[in-house]
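Only a part of the assembly is drawn; its chains keep their places, and the rest are absent.
Every chain is named by a letter (A and B) in the order it is written, and numbering of its residues begins at 1.
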Amino acid sequence: MPSWRDHLQRLRVAEHGPALVRAVVARNERVAARVCVLDLRLEEDVPAPSAGQFFLVDCGGGREHLLRRPLSVMGYDPAPQPALIFLVEVVGWGTRRLCAMQPGEKVGLLGPLGRGFGAPAGRFSLLIAGGMGIAPLLFLSHELKSREQACDLIAGFRDSGQVFGGRQDIGSPNGVCTEDGSMGGRGKVCDGLAGRLSEFGYTSVFACGPGGMLEETARVCAAAGVPCQVSLDSRMACGLGMCRGCVKQGAGGANLCVCKDGPVFDSTQVFD
Amino acid sequence: MNESSLMTNLAGIELANPVLLASGTAGYGLELDGLLDMSRLGGLILKSVTIEPWAGNAEPRIWETTGGMLNSIGLENIGVEALIEDVLPRISEIGVPLMASIAGDTVRAFARLASRLESTGALAAVEVNVSCPNVERGGIQFGVDPNATAAVTTSVRENCTMPVFVKLSAAASDLPGIADAASRAGASGLSLINTVPGMAIDPVSRSPRLGNVTGGLSGPAIKPIALKAVYDCFRATGLPIIGGGGIYDAGDVIEFLLAGATAVSIGTATFQDPARATKIVEELPDAVTAAGATTTAELVGRLRTPRNASKGKR
């Protein structure tokens, strides 16, 4: 069980807490067969998000599709007019709707939510992205670089229909592979991870992607003694820690509240 | 039309308006702070608590369905002592009536929870959750059995002086009969409805969408079911009712009042918009006017039924 005292301590942080705001689609660009980049101009201000934090997006589903969809922040521009950038892969109703949006359409946002990535251990970080996991890691890479901390970002995708190679204002991965070899190298992004860790001497790993990839990454890092932070995926309803819908079982059977205590956890909290 | 038109007397509790946040979809209230002005709510029903902290069900716990969602949280909660020590002192600052919701797997547990909570003096009422579809014992099994419902109600009634609302499920063959059993056992009012048992399956992986296999359905999809439950139980018992299930806007609130609810609870709609409940409060005066009334109170139970509503005419 997580400490409930801790949980409650973190409540009532309205000053820096999430905001409910409206945004306008400023640009919507299809960057792969199933993926688009959505630039949203905020009509009101939000607390500055940090890498790994996310928003719950109201895709306009009304009564029919009630839940907001979680999307990681890929880019944030506070000035002159605050703007957020999201990367969206079409997987179902909500993401299809978002990718079909025209400039000028309105979107409701709740955020920033959750706890983002913590400070890296040591001087050289490896960022490992699977699929849309590239979004928060591009933001992290941007943050690290702006603090002059070295990092490499490698990204794996299922196939070319999913590949996002970055954008000038956001940065790009250092290497890309696809499982079917349709673009970049062929294989999974954590293939040969053990060798890579020792060869380049990474001191910290950050990973975001499918569960299996995170588990594999955590295992290799643990064996190599490299600290690893993972960002988890979970279905969400409230995003505020209050419905307990996103809870996953972590190491030792502990309840991890992905939306509030995560989505980023130390890999040892997640995997036994 | 002014704000006083929304004043509500719910089994003796004075509410500024009939709009409450439902149990379990607003946590302990504190989490919503800063996202809506909670002082504008009619009141707040806290997440159901058990005697000991409870970790809830296996993941995944939620799944969106057409017009609704399934959940199988399984009453994960911090336990009554943490509620009393950590939550009540802070949430009481909001200044709106608070109701605790209690859940247990024995009649005794319900009684203990009620008396322990009453002792805090911080609560306006207690809601007795005998209708959770997501726990092995003490949930819906109680709520579909008139004797068990009566036994729980009696013991809560005898162990506290606060108004007692018994929360029921629509998944009972004879819901009015169960409502009547609760009424005879001393319930001050009813809360209708809890989520409706349901499930969903991934047709590709062949797995259930919920770790717990089955869950409870909520949201606009169940609104017709909830309205009928309120209508039937109001006619059967005349008790004050907290009506809810799929409420999304002020028009929905009017529907529940007409069916017989004195107050309403906003659940799943809070996920669509954390500030939805206060938006509903703002829209309510216009909806009351549209219904040809000047106060919400005068709409309660005032459905206009047609003269010729005969079943199976020839």
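The rule is short, and it goes like this: contacts are C-beta pairs under 8 Å (C-beta built on N, C-alpha and C of every residue); 3 or more make two chains touch, one makes a residue touch a chain.
The model shown is predicted, which means the values in this text are computed figures rather than measured ones.
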Whole assembly, copy number of each distinct chain = A x2, B x2
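One rule holds in what follows: only the chains that are shown with their structure count from here on.
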Chain-centre distance (mean CA atoms) for chain A and chain B, in whole Å, is 35
Parts of chain A lying in touch with chain B, wherever the complex brings them together | 1, 4-5, 7-8, 11-12, 14-15, 17-20, 58, 61-68, 108, 110, 234-238, 240-249, 255
For the chain B and chain A complex, residues of the former touching the latter | 24-28, 30-35, 47, 53, 55-56, 58-64, 66-69, 71, 73, 76, 78-79, 82, 86-87, 90, 219-220, 248, 268-275
